[in-house]
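The complex is shown incomplete by one protein chain, all other protein chains being positioned as in the whole.
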């Protein structure tokens, strides 16, 4: 059994065609700190991230996911997972290191998203002006913008959800907590975790049948009240809200979905429940249940069902362009 | 100027064809206390109501508003307002008294809704099991159900909003804080208050062009978090949610709209702002602004635009019937 | 009856021997905007204040209250109250105007605190970068620091509380909602309001038997959760907390008390209840009831009972000095 080799989602690399405005969104809007910059990338962190960063923002022609990186629990655990990935024929190979962490192993999931595994990290050392009053907190709570605490999870679009889910559970050691199975037996969503948190990695069927796309990345705030506050605040920054604060049925997470200026969907999330049962059977939702909307009978907004990055259809590109223009140039 | 003669909305009489199930909704779902019963009526109160009740629930063939009652600030203030109403030709006459208050003057607004004015009241005396620990609170906080604090406001549908609004400001002394004016100059909504609270009485254009109908009555809870909790709780009671928790543009009130088993729309509300400016000019919203949805760009649900009680169209009746069936028989 | 002539607390002038650091506290810590500066004064506002400012911060040798200003409901109401004040022998005279408002009448309460009454005001016009998305809000919600909404109330120390309370109710038209009466019949606290809000002006007995002192000024945030957030944030700014977030028995307000760098006590408050009853009898608390602590049996911190500004005893001065040193120089 592979459970326990991987510790947690370490960071995400997000691609943006609007690097300046995207940085402004994450720094002023979400309240993250720009910890470092290197070439075309800026490295950002929430006040609760114990590593140097959880978001690498990289300039690119199109929005989307660069890669996502998972921290292994130990050097041996890292080796074990690399061996399993290679056995599954999905390996790419080692890269020497990146800012804040040691050597990392690159591979792809069955849908083509690029993943990395690593173990060695630099602990974050706050500069003087970000030193916290409470030593059990990595960084000062500045309260700026939505003041997100840390990276929470990533939601990936996939052509074959069952295939990706099986890879995640059998090769990487994720646990499968919730899912959607359509009437024809197709698995159209899978909620996966490395911990008691209800999800850290999600796969959802790509309505455009494209590969390697991103649905959204999510940052954590501590209360539902802070999600509401984020909505109050982000409209003042002219950030386009796609899906206003409400509660998901799956995972019971409280959400707010917006678009960052590069066109990627970003969630501010809180709430949900913990899975303590080590033998938890996944809760599988039916097509009929899904048709009832979210937890409080809120209908899911249309774009949520098809839009991902990079856009895979001219409608998506038009949609993304509108989002990009909402937030004024600096 | 008549400002100051009327103190506040005292109570509402709600008609229900499902009296047993409606009582159960208000007692178990909203957490109100049944303070008294008389004939076909049950009198209910929130834990923060200083009078004996704020809701009179009366069995009737169809749902809707029985009457709404406003407390005058003094016996003299009552006489002054009665004289003004009679001068406006809208008076009906005095009734001797009702549970918990002295004689009252009945009249109609220009749309035909029945109002009462009264001054003398009985202070609420809690029975032993409802005696509060803090003496500045009328009743124990039981925490049952959504645990609403008190009646907050009433929203009435009207064929001619401008006419009703003018009656409310010029004859009753309400202040006009916000409104909607369509491109053709029609006034389609008016938010009125007797205090610094952003609204106590609302008129909205009746899409069915019927008279004397009710849009909703609203009960106050102290925080947005309690509105969310009400949604979590009411779905467990199988109460149909019409419009899930979100934030209004007008008044910035945080809302949750549900249907009680009789078919009337009920809001659980919190938040909003105070109007301290004694010379406040109403904030008038345009048709274009209204088309942008609620405060966080949430689209208003369709039924919210036309449904009121009593139903005025066969579509409404079908809609009401569905609502009524959602909550199981006791 | 004078009820209704005065509309609300307009602004407070606070004296500080540490003007630069005090400005930094109100701007960075409480999230207010510096709307203007004039001579030794800076004028500050919360995002919900409809006037240009609610706080005038003036450099002085010692901390304390400069004056507090109340807005009359109309020019006639202003004249009526001035006549009453003059009849009571407490008038000082008219001043021409100050930033943001027209001519004002100065007087003192029986304890010697300086008050002003005025009617004419400038409406606040936000600069481009502070223009709100929702037009029913005076200014953009920036979310900076504790992001206080508006000035809420002032608490004054007085040698003879009964005398001040009588002046406030009989001459100014305040309503008396709650109070404290000791076993020997002395009135040691009075909670007064011009509206349905549970308090706008408070008098509390001065344990130092000094005259004209300030206990605290209070700013409003919309939820208890925001008061907690303010505590989390202000400790990161090294602001000294005197009395951590909890709930008062009187008025049931949720509180956080801190010291601004000049040594004045500042409250961040939310919650409490509305007084709708126009005939409300004051709820008077006994000595025995007061000894039970605050609403959740929290003991009141010692300094809360004696410390006010300006300090009136060498112990107070030492206490103030410690507070002043807590927050580092800019």
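Here are a few things to note about the model shown:
Going in written order, the chains are labelled A, B and C, and every chain counts its residues from 1.
Everything that follows uses one rule, which is that contacts are C-beta pairs under 8 Å (C-beta built on N, C-alpha and C of every residue); 3 or more make two chains touch, one makes a residue touch a chain.
Not measured: the values here are computed from a predicted model.
Looking at B:225, B:242, B:260 or B:277, the residue that reaches the missing chain in the full complex is B:225.
Remark: the omitted chain is touched by one listed residue; of C:74, C:108, C:166 or C:246 this is C:246. The chain omitted from view is touched by exactly one of B:87, B:133 or B:318, namely B:133. Annotation: of A:71, A:176 or A:216, A:71 touches the absent chain (contact as defined above). The chain not displayed touches subunit C at residues 223-225, 228, 231-232, 235, 240-241, 244-247, 254, 294-298. Residues of subunit B that touch the chain left out of view are 132-133, 140-146, 223, 225-226, 229, 232-233, 235-236, 238.
Against the chain not shown here, subunit A presents residues 3-4, 7-8, 48, 50-51, 71, 73-74, 134-137, 149-150, 178, 195-197, 222-225, 249-252, 271, 273-274, 276-278, 280, 283, 285, 289, 295.
Assume only the chains that are shown with their structure count from here on.
The mean-CA centres of subunit A and subunit B are about 43 angstrom from one another, to the nearest whole unit.
Averaged C-alpha coordinates give centres for subunit B and subunit C that are 33 Å from one another.
Shared contact sites, meaning residues of subunit A that touch two or more other chains, fall at 223, 225, 232, 235.
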